[in-house]
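Here is chain A:
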Amino acid sequence: MSVGAEFFKGIYKENPVFRLALGLCPTLAVSTSITNAIGMGAAVIFVLVASNTLVSFLMWLFAKTLSEEGLNSINKIRIPIFIVVIASFVTIVEMVMAAYFPALSESLGIFIPLIVVNCIILGRAEGFASKNGIFLSIVDGLGMGIGFTLALVAISFVRELLGSGQLLGAMIMGEGFKPVLLMILPPGAFLVIGLYLAGLNWIDARKKQA
Partner candidate 1 sequence: MEYGVFQLIILSIFINNFVLSRFLGLCPYMGVSKQMDSALGMGMAVTFVMTIASLVTWLLYTFFLAPTYQNVFYFIFDTPIQNVPDLTFLRTIVFILVIAALVQFIEMYIQKVSPTLYKALGIYLPLITTNCAILGVAVLNIDMFFKDGLPLPNSFINTLVQAFASGIGFTLVLVLMAGIREKLELANVPKPFRGLPIAFIVAGLMSIAFLGFAGFSVE
Partner candidate 2 sequence: MAKKTFVGGVHPYEGKEFTEKKAIEKLPLPQRVAIPLQQHIGAPAKALVEKGQEVKAGEKIAEASGFVSVPIHSSISGKVKGIEKVNHPVSGRGEAIVIESDGEDNWVETIRFEENYLELDSKEMLERIKDAGIAGLGGATFPTHVKLSPPPDKKIDTVILNGAECEPYLTADHRLMLEHADDIVAGLRIIMKILNVQQGIIGIEDNKPDAIEVMRKAVKDFNNIQVYVFPVKYPQGAEKQMIKAALNREVPSGGLPMDVGVVVQNVGTAKAMYEAVAYHKPLTHRVVTVTGAAVNEPKNVLVPIGTMFEDVVAFCGGMKESAGKIVMGGPMMGLAQPNLQVPVVKGTSGILILEEHEAHVPAEDPCIACGRCVEVCPMHLLPTTLQILVEHENYTEAERLHIMDCIECGSCSYICPSNRRLVQGIRLGKRKILEARRKAG
């Protein structure tokens, strides 16, 4: 696969949210506003790229330095090591956000530490970075992270616009518009993503017909 394809697959064809249905909890929880979505997206991109990089590097290092037997035993604790790597990067994000973006940190709440269990990240570490070179791993991480972020933005676009009449905090809808409160309440998240998924299925079906 070309570098470009590695990058773009995460955005549409293998979009983690819309196609693979991964990382749903943060997607639904933080998509009340585009600001939150971008904040979460940035955090995930950082963790994803960083952990992909480090994992890829570690695996390369192990392969280079260890004997066959050593490699075998390392392989057994591969996943815990990945988790430690990921958890470390997540903690870094947590601290940096609390220090420099307190408002964002507050509204993303416990979903920042929960990036650890977001299986997009572990999935990429295990499924891609551990088997590929550093450069491709970075590209893969970027693609997946951006795909995740775009999905978040797409959902939060609808929820923020309808739910509060705003976009990025600026009033968009006119005075007469009565915001659909439900959209920023939990049910709105489920309904919007359900309709998005149905829409994508419909587009796919039409494409197949054509």
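One rule holds for everything that comes next: contacts are C-beta pairs under 8 Å (C-beta built on N, C-alpha and C of every residue); 3 or more make two chains touch, one makes a residue touch a chain; residues count from 1.
Criterion applied: all candidates are chains of the complex that A comes from, given by their letters.
From a predicted model like this one, the values you see are computed outputs, not experimental measurements.
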> Thinking of the complex as a whole, which of 1 or 2 is in touch with chain A?
Replying inline: 1
> Which bits of chain A are touching candidate 1 when the two form their complex?
Replying inline: 21-22, 24-26, 28-29, 80, 83-84, 87-88, 90-91, 94-95, 109-110, 113-114, 116-119, 122, 182, 185-191, 193-195, 197-199, 201-202, 205
